[in-house]
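Pasting a structure below so you can have a look.
For this view, one protein chain was removed and the others were kept in their places.
And now, subunit A:
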Amino acid sequence: MKKSLLTVASGLAVASVLAACSGDDTSNEGSSEGSSGTQEITFWAPFSGADGPNMEQIVNEFNDSQDEVAVDFQIVPQSEYYTTLDLSLSGQQEGADVMIMHGDQIMTYANQNIIKNLDDIVGDQISQDNYHPTAWEGAEVDGSIYGVPLDIHPLMFYYNKDLFEAAGLDPEAPPTNREEFLEAAIATTNGEGQYGFAVPTLWPQQFIFPTVVYQNGGELITDDGEVQYDSPEAVEALEFLHSLIYEHEVSPADIQQDGELTLFLQGNSAMHMNGPWMMNQFEESGMNYGVAPVPQLGTEQQAVFANSHNFVIPETVQDDAKIEAITTFLNYVDENGMAWAESGQAPASKAVYESDEFNEMKQQPEVAKQFEYVQFSPNVENWGPVSDPLFSAVNEVLLNQSEPQEALEQAAQDAQASLQ
């Protein structure tokens, strides 16, 4: 009996995991003054992928360019990033002095007053005019600025030029609207395992479905917190994606996680939608791909769903000299962010995206073309969990296991309940 109780107890490890997490996990030295009057600032970012070295290059160049401020750049893996952030911030201890935060997370942290309202700093030390206005708005909560934009990453449209050419399409003229998109998709589907556009049923549907909803003139949640997952615009968007699989048959059914990506990389799917961060993978695959703004698949207007990277400062950073050191660094990134563009992203700094060097790149100008009409996630806290019922519904419908209207109504109901 004793033995079995011990094994039972091991099951309780779940509880221990949860409890242990609220303990002090990250104790960072909060030293502000280094030797010989150099301000040291700690900078956290989730760039554990191919983009890490690009940011590191900017930081190194900054550190070499002057000797008043020394930035200590630390990469926290993406999957653990916000948990690590939370633990450091909840400990009310000094973790990072400046850190990267996604646009859809800013509101949650701003409402808890744990990231700094930058209204006083802006104008004085940071110039709003240096950034794309949409990016700036994305970092605002209730009219106050909480983050300094680094980039905007909207959904992108990728296509296989070889397959376009083989189907008699112009490889330099990617589709721009629903009609052209369908034509291209039908032309590149051959009925022998090659498809026009493999429709994902999971990620990155989180970017694709909202894009079509916004293009239909709809929205996901109103500013008053009314969930609109079952609006006619949303239902139409889902019916359209569904029709690609089951009516036009330009996509196979039953695609599981990453299945659409595999098909695109194998040359078995002519078109693909994903974030600009995929560039490196497509480059390395050696395929002859093209990249363009997402075609207008909706019926009303051009729009594209996006997220963004922003620099935020924890409320715990109070020392004026330190804040000045941080803004010195941010202004340097603003002026010298070309290395970030080389990762495939489009920086939100005019100094970068308006430059000739930037506009000669392959993917990056296409990303920046979409800045004008990007749509960020709705103004709610915890967009991730609030949108979960929606993307479960999208998943079920695209697997032909639910009706669009019914599934979206249920999702709207569940999301509304979690907002209250």
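FYI, a residue touches a chain if its C-beta (ideal position, glycine included) is under 8 Å from a C-beta of that chain, and two chains touch if they have at least 3 such contacts; residues count from 1.
Following the convention adopted for this analysis, contacts and distances are computed from a predicted model.
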| item | value |
| --- | --- |
| Hidden chain of the complex, named as in its UniProt record, picked from "Spore cortex-lytic enzyme", "Sugar ABC transporter permease", "Methylamine utilization protein MauD" or "Na(+)-translocating NADH-quinone reductase subunit B" | "Sugar ABC transporter permease" |
| Omitted-chain contact residue, chosen from A:S65, A:Q266, A:Q301 or A:N359 | A:Q266 |
| Contact partner of the left-out chain, one of A:G52, A:P365 or A:G384 | A:G384 |
| Option touching the unshown chain, where A:T201, A:N274, A:N307 or A:T327 are the choices | A:T201 |
| Options A:D151, A:E236, A:D334 or A:E396, residue touching the unrepresented chain | A:E396 |
| Residues from subunit A at the interface with the omitted partner, ascending | 1, 3-4, 7-22, 82-83, 86-87, 89-90, 92, 108-109, 112, 114, 193, 198, 201-203, 252-259, 262-263, 266, 268, 382, 384-385, 388, 392-393, 395-396, 399, 401-402, 414, 417-418 |
